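Take this structure first; my questions come after.
Only one protein chain is missing; all other protein chains are in place.
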Amino acid sequence: MAQTQFAFFPGCSAHSTGRAYTESFMYVAERLGFEVSEIPEWNCCGASAGHLRSHDLGDALPARSLALSEETFGDRPVLALCAGCYINLRRALVHARRSPEDLARIDGLIGREWKASAEVMNGLEPFMDPEVQSRLSSCVTRPLKGLKVACYYGCAMVRPRDVCAFDDDEDPRSMERILSLTGAEPVEWSFKTECCGASHQVIVQRDMKPMVGRILENAAAAGAEAVATACPLCMLNLDMREAEANRQRAELGKPPLRLPVYYFTELIAASFGGKADEIGIKRHFTPAVETVEAARSQGVVA
Amino acid sequence: MRIGVFVCHCGSNIAGTVDVERVAREALKLPGVVFSDTNKYTCSAPGQESVCSAIKENALDRVVIASCSPRMHEATFRKMIAEKTDLNPYMLEIANIREQCSWVHKDREQGTRKACDLVAMAVAKVSCDRELFTTNLPVERRALVIGGGIAGIQAALDIADAGFPVTLVERESSIGGKMVMLDKTFPTMDCSACICTPKMSEAAENPNIEIKSLTEVESVSGYIGSFDVTLREKAKYVDYDVCTGCGLCETKCPTKKIPSEFNQGLSTRTAIYKPFPQAVPSKPTIDAEHCKKLQSGKCGVCEKVCPTGAIRYDDVDRVTTQRYGAIVVASGYELIDWTGLYGEYGAGRYPDVITGLQFERIVNASGPTEGHILRPSDRTEPKTTVIVKCVGSRDPNKGVSYCSRACCMYAAKHAHQYLDKVPDGTCYVFYMDVRCAGKGYDEFYMRTLQDGAIYVRGRVSKIYPEGDGLVCMGEDTLSGEIVRVKADMVVLETAMVPSRGSDVLASKLNVQRGPEGFFTEAHPKLRPVETNTAGVYLAGVAQGPKDIPDTVAQAGAVASKVIGLFARGQIESNPMLSKVDVSRCSGCRACVDVCPYGALGLVQANLRENSRKVTRTVCQVNEGLCQGCGACSVACRSGALDLLGFSDEGIMQEVEMLCQ
Amino acid sequence: MTANLTQQIRDRARDLLQSGTVSCFIAWEPARFEHWRTPVTIESPDEVDRIVVDEWCDQLIAKYALQRRGDGRIGMVARGCESRAVERLVADRQVSRQDVYLVGVGCTGMLDRDGGAPLKKCEECQRRNPVTYDEMVGETVEEPRPYRFGEVDRIESMEPEQRRAFFDRMFSQCAMCFACRNVCPACNCRSCFADAERVGWLEKDFGLDASRYWGLMRAFHTGDRCIECGECERACPMGLPLMTLMHKQVRDIDRLFGPYEGGGLSDAGPDPLRSYRTDDVEEFM
Amino acid sequence: MDACSESDARAQAGEAIASITEDAGVNLRDCYQCGKCSGGCPVAAGADLTPRQVIRELQLGRVDRVLGARMPWLCVDCGVCLARCPQSVDLPSLMEAICRYEVDHGCAAVREGPKFMDIFLDNLQRKGVSDEVNLAARYNIETGHLFQDVGGLPRMVGAGLIMSGGAHKLEDPSDVTRMVARLRAAPGQGGAGDREQQGNGGGR
Partner (left out) sequence: MSVTSDAVAAEARSRAEGAASPEGGAGSPWQPKILAFCCNWCTYAGADLAGLNRMNYPADIRLLRVPCSGRVNPQHVLRALQDGCDGVLVCGCHPGDCHYVSGNYYAKRRMMVFKRLLEYSGLRPGRFQVRWISGSEAGKFRDTVVSVTEQISQMGPMASDAPSLEALAGADALLEAARGAGDAR
């Protein structure tokens, strides 16, 4: 039986910068029969500030939300769409499972009896089940025929291995498998797990500048017409800073990249026939509607 | 019981600190002791003579000699008793009153008291001793060599040249191993095939050597001098007695697109094939997996064209059993499968990222590119080549923790060969250390630097395609600069790992393997080619990574061990072995679990118990395999197992005597 | 445990005997006094009504299988302790698993035939449900897995002299009757080291040294194979707390060599003291 | 390289290095300086020290060169170095431990780092969740980067990405408040002192 019930950890971006991800995910989830329930009274995972301040704070912040989920939903897996939240929740979970002493320490920090029994999943994992995939295929009414897409995972979903363990850390393929069901054509490229620097855009913005550009350039060189992500931080970073990358290219006399960036769920939703304003693609910096519509118009189902 | 005690002065070595006369007097008070005496030097000829005559004159049935360490003269005195008296040589115990008494204690009174105690303990033990007998086990003067690489060939030739028959078993269809795939050998750059193929044909022509290709060891039983080995010779589908090796079948076979193993997948072969022209045996076999006739029944071209009618589609595996006196393991190595480990190097997706062995084939004049350096993707000459060392080696995270020893040198060789053949090319070598300890090795490395190879100290972190080339990212750790080298071809010098199936072979032979999977020698310094299973020897990379000169030297050493064993013709068994009392044994298997030599097994035995005949499972000791460590006798809870020479009772009597 | 269970077991025993699946069936039957139960080996379907299975079945019956070795398949009621005992006998190669047919039952603990208090061994029980069985009768029960090292904690916290006094007093009361050995499923040797007269492991003088030697060495022989059934303690006519020696070793082995709940299972590989890892902790440098 | 100054420096730096490596759970002796970490590091090319050099300096006891460096603050915790390191040296953990050491001792090489952390945790302590707009505004004012990323603001607002209401609010964030307050203060006097020094107390 495929897992279809999830405890939802939205994270601080779900209703703001990551809104398009939430909308498109929910659009798809509804059609695939997922039951996604928000964890009551969840709190911020601490981002990078929590564990920078102290190991204990880094464990306690995610653990509190996971404990609340366990109290309400038992063993139901916790779904964290944001890769930053995902890695923080996973890390606390892995720490708690290291030994009974560690679990007791963390339980002491949060003042709750958490058993660390439920799994933590990222946005891709619910789609990895063969049953879900066959249901997904059957929902595709407007395939994105031939849309060449570079699947971008970033760093936090695949590393470190002992925390994530969900796909290969150098050459993951989950998103490719999912998106190929929509009719899109994933391209082979080399920078799918390179970091985009999103987490440090605030404090050391200058140093992070080259990172977005080289990822997008590698995708374009591999023949991609679009980039797909599964993380709101990556999305905002790549989408918002593509213009900056193009300015730098202009200085070097290179033509601008025209690579819309999508959440992979937006592409699935699009292949389900979702309207542009229901599935988030109007909320982007780099214009994103046209590319999808063009692909969909080619792929009318017989 | 008539025990005699002989106390040695050892000049003043013992007598200086120990009152030996008092020790002898005190000994007479011990139960069973009927005679005691002292000697100036017991080990000298007059000393030995006096002990022997005392044994005879007093009809002694047990002897204690209080002298130096048993590690020094126990064997001497045993031999003396065996040769000069009627006493069984195992009715002897040594009390060590020199190394462990007179030499380490200054106080005469304390030394003397301790010597008395040590003699008393020895007397207690000797009273439990039983007569033991050595047996001479015959040695079957025939050797089995497992693995037909250069190590196995050399060992087989050396043993055969001494006049003893050898069976050389090779899993593949030709002997030659890895060496015959190499182009040149460092540091002299002589042609590898030119020195390896003559050895191969020498082996084929030697009347004492039987080469069995496509053959694997099925099972092994027995012990040194008489191993019974069952071999499985896979069906070849060609009758070698009839086949002349003309090669017509190969030219006509319609299935031509099979990647060639010999050329490391860089060219193709047919379904009936010889792996390479100089193969030994020089006759083809059919690859059943790819043969149309054997898969679907349709084809039969080779049978039609064969001028001698040698094709046998109904051929089957042949299983034979033969007795051997010694076994040489020369099972070699293979290269680590880097594609499953290094996603950052493309995991095998980029055709122009190749292994060192593939490079050997590319640079070889009889290889797929006829010796022109052309990269696999588009058959163009790479103008920039990057060589990456330690791929898999020294990498406990992804590969193996050890150094593969030969790569530093063959990386230099590859750089040299590349720059030689592509004079306008650029060659980078990414390295961590350059290890060139060997005759002429460092000179060779220096020459490669003079050839223009650019050595960059750092591990390549990532390889990715850009345009029609490959970018190698790394740090030049000597300058601290991050470097990105755009290359046309990348050569990965990958780690050597034990050949597949080593684990199974090890358990068949009951030979230990180290944590890295290579076979373990009996002693790293002093017994480098023997194993802990007597009669099984190691040659070549099976024991650990090494280069060709070391491999050949080791093969020679193995041969001399085997020849020495065969020259003796028989081996004397150590009688101080485990012994089982089946009436006490409940067959629980605890002993089998702890025996490091596989000397214990469970058998069905017919016993009489309470005047009833019963059949039940009990343990059995294989005296050829048992080395007398005694681990089983402690693991055995009921005391059914005991160690002769160090029996439970003997040790108990020693303890009791000391406690009195 | 109800009358219903007794009936269910009788039914199963009858079926198994009638169909020839088993040649005999081991369970309990009432004995001379009220609440006394004694092991019984039923060989005919007509006799199954002798069987009773209730909260007074204080004895472990698994070892009775040894008496029937070679007589065909042996049926048996299997609570947690019986099933682990069978696993032990299988691991020690005294019976093969196929030779035993286990009718599993969940167990919530037995009562003392004198007075009806819960048995100490049952209060410390780690496996109320069978770990292996061929069929289950009734539902599995909850596994509370109570803490069982309280006595060990207490003794470990004493000074050596107090510990010595404790065990001197304990062993001085040992009657050397070997009841502990006779009931223990791990004591399945054909002949016991204590009976090896030639070596003379056990001193002939009957005294504290001899009984301490027996007590400690028997404990050590079974320490890495103890299934913690508590039978030694129950059977001891002097009521000595023998399990404290077993619990001590079980916990030490667990801490030193990795997770080990005592006794292991037949497919768990060699017993801890008959195996090793090269990276075992080192304390003897 | 002067042998005497080397050994003197090592003795003095020993304590700081021990504290950092213990916090990080890293054994500096594991590293044999192959540089695979740095070759794949997304930020090493523009940094003052490469990740390998950070370890090298610590191996040699030159902690002062590390505590003044930007590299630890540039580390994005992407994990490439650890994933590829032959010796599995946990560099991200080491980098974070260096930053934490600097925070605790009030000597952060990138002053924006502790500032951002404090503002973020202030928000978190008050509400239990992060408030991106407040965070960005306060951060830009307090660090003087007044116009960082303001170019994107109108578009964000327009696309409903921020300030659209609907943000998550805890009904009762008091247990988060207490937990964060306690654990922010816990790691040692350094943390509290650091905040005091910056006039930016955590418990408001």
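Order as written gives the chain letters A, B, C and D; numbering starts at 1 within each chain.
Methods note: a residue touches a chain if its C-beta (ideal position, glycine included) is under 8 Å from a C-beta of that chain, and two chains touch if they have at least 3 such contacts.
Note that this is a predicted model, so its numbers are computed, not measured.
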So which of the visible chains would the left-out chain be touching? B, C
In the full complex, which of B:Gln278, B:Asn532, B:Ser560 or B:Thr617 touches the chain missing from this view? B:Asn532
With the missing chain put back, which residues of chain C would touch it? List them for me. 112, 114-115, 117-121, 151-152, 154-156, 160-170, 172-173, 175, 193, 201, 207-209, 212-213, 216-217, 219-220, 223-224, 230, 233-241, 243-245, 248-249, 252-253, 256-257, 272-276, 278, 280-285
For the chain that got dropped from the picture, name the residues of chain B it touches. 69-72, 96, 98-101, 103-107, 110-111, 113-114, 117-118, 121, 512, 532, 576, 594, 596-597, 627-631, 633-635, 643, 646, 648, 651-652, 654-656, 658-660
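We take it that only the chains that are shown with their structure count from here on.
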Contact-linked chain groups that survive once chain A is dropped from view: one piece
Would you kindly say which chain has the C-alpha centre located farthest from the C-alpha centre of chain D? C
May I ask which two chains are joined by the most contacting C-beta pairs? A-D
Averaged over CA atoms, how far is the centre of chain C from the centre of chain D? Could you give it in whole Å? 58
How many Å are there between the centre of chain A and the centre of chain B, using C-alpha atoms for each centre? 52
Check each residue of chain C and list the ones that touch at least two other chains. none
Give me the residues of chain A that touch two or more other chains. 169-170
Listed in rising order, the residues of chain A that touch chain D in the complex are 10, 12-17, 19-20, 41-44, 46-57, 60-61, 64, 109-111, 155-156, 159-161, 169-170, 193-195, 197, 199-205, 207-208, 210-211, 236, 240, 282-285
Going by the contact rule set out above, which residues of chain D touch chain A in the complex? 23, 42-43, 45-47, 70, 73-74, 76-80, 82-83, 92, 96, 99-100, 103, 110, 112-113, 115-117, 120-121, 124, 128-132, 136, 139, 148-149, 152, 155-156, 159-162, 164, 166-168, 170-173, 175-176, 179-180, 183-184, 186-187, 191
Spell out the residues on chain B that touch chain C in their complex, using ranges where they run on. 515, 583-590, 593-594, 602, 617, 635, 637-640, 648-649, 652
